[in-house]
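Only one protein chain is missing; all other protein chains are in place.
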Amino acid sequence: MKFLGDWFVVLPAAVLLLAAGASVVMRNLIHAALCLTLSFIALGIVFIALGAEFVGLVQLLVYVGAVAMVIVFAILLTRPDRLEKSRTPFSGFGPAGGAAAGLVALVVLLGFIFSSPLAKKPLPAPASAPAAAIGEALMADHVVALIAIGVLLTAALIGAAVIAMEDKA
Amino acid sequence: MSNFPGSGIVKGLAVTARNFVGSYFEKDRLTTEQYPEERPVLPENSRSFPFLVYDGDDPESGMRCVSCKICEKECPPQCIFIIQDRDAGGKALKRPKVFDIDISVCMSCQICVEVCPFESIRMDQDYELSAFDRFAPLLLDKSRLLKPNSYYRRIHPTEAAETDARVESERKKKAATAAAKEAAKPAPATEGAS
Partner (left out) sequence: MIGMIERAPVELLGWFLGLLGSFGVPSWILAVVSAVIIIGTIIGVFLGLFALTSVMERKILARVQNRYGPNRVGFFRWRLCGLFQPVADGIKMITKEDIVPRTADKVVHFLAPVVMMIPALMVLAVIPYGRDMVPADLDAGILYFFAVGAGTEVAVFMAGWGSNNKYSVLGAMRAIAQMISYEIPLVIAAIVAAMIAGSLSPSAIVAAQGGFAFGFVPQWFVLTPWGFTACLVFYIAALAESNRSPFDLPEGESELVAGHLTEYSGFKYATFFMAEYVGMFAVCGMLVTLFLGGWQAPLPFLAVIPSWGWFLGKICFVAVTMVWVRATLPRLRIDHLLAFGWKFLLPMSFAAFFSAACWHYAGRGPAAWILSLAIVGIPYLILGKSFSNRFAVSRRTYQFSE
């Protein structure tokens, strides 16, 4: 079954890469947004297949249910196909330049990932109740980070509401 | 207590529930007439298209129409077509050979009924006259138009009673004059014999 188990990770990962690539390349912006949503779903399945069920399900709930919708709303409400194509200092390099930049970013990221101390530690045994374990860890060990993120989110919400209200006046 | 938040919704739910339960137990809540099984009761004066009345059992011999063609002349959209019957020698008989009414043209104005001197054409109440074609099945000929006097009495009781009374009084008057003529005749015959 381990052979089958590997395919459960490899196939969604392949879908993820293809969908992400398609969403970058596609001309129609809504199709690109839908391919991005597909890549979010594939990423959630990869998490679940790797054993991190809680993270995978939260990925589906938050990214597919909320973030994808926000992206779609933004595209619908701003009609970006009316915008002119902007020229940046790097526009002259074309797709080859973009691919080269992506490759450089990938190499740098992989370097950081493989040289980090987390990669050298052995994987801990999965907790019997992962949701409870995550909850306890958040509330006990990382409670400061949790509250700081909450304050940041509240500030962002209030800021967005203030900006929107000013536009109306 | 009546403006307790949410009490309006609860009262509405109670009304709905009462309607639901009542529709099973109270007879007069559901006013739907289940059509092919229950037909609506039409008022007596309602009318759809004309028909021909015949007395007795045989349609051809009991037919009241004498082919006077007054209804054909008076019909506003001219939907009646009559051909008078002729006997073997070519003499006109007092009956129609062809009597057609086109009900796709007829406007149910009842003028033919008003002008008929012989009480022979009357208005029917039948509305289930759908056909599969627009033209030919909606041209009613004599055989479809002839209906017995008992049918007429059933659909228009008061009109039929009035008509029957009139026909009866006419017949009595004719019988009285014939009897009077009969009474006046034998006197010269007996005088001639003696």
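All chains are identified by letter, namely A and B, in their written order; residue positions are counted from 1 within each chain.
Keep this in mind: a contact is a pair of C-beta atoms (placed from the backbone, for glycine too) under 8 Å apart; a residue touches a chain by one contact, two chains touch by 3 or more.
Keep in mind that this is a model prediction, so the values were computed, not measured.
The chain not shown here is touched by just one of B:13, B:42, B:93 or B:111, and that residue is B:13.
For the options A:24, A:61 or A:146, the residue in contact with the chain missing from this view is A:61. In the full complex, subunit B makes contact with the omitted chain through residues 3-6, 9, 12-13, 15-17, 19-20, 23-24, 29-32, 34. Within the entire complex, the positions of subunit A that touch the omitted partner chain are 30-31, 34, 37, 41, 44, 53-54, 57-58, 60-61, 64-66, 68-69, 72-73, 76, 129-132.
In this text, only the chains that are shown with their structure count from here on.
Each chain gets a centre from the mean of its Cα atoms; for subunit A and subunit B, those two points are 82 Å apart.
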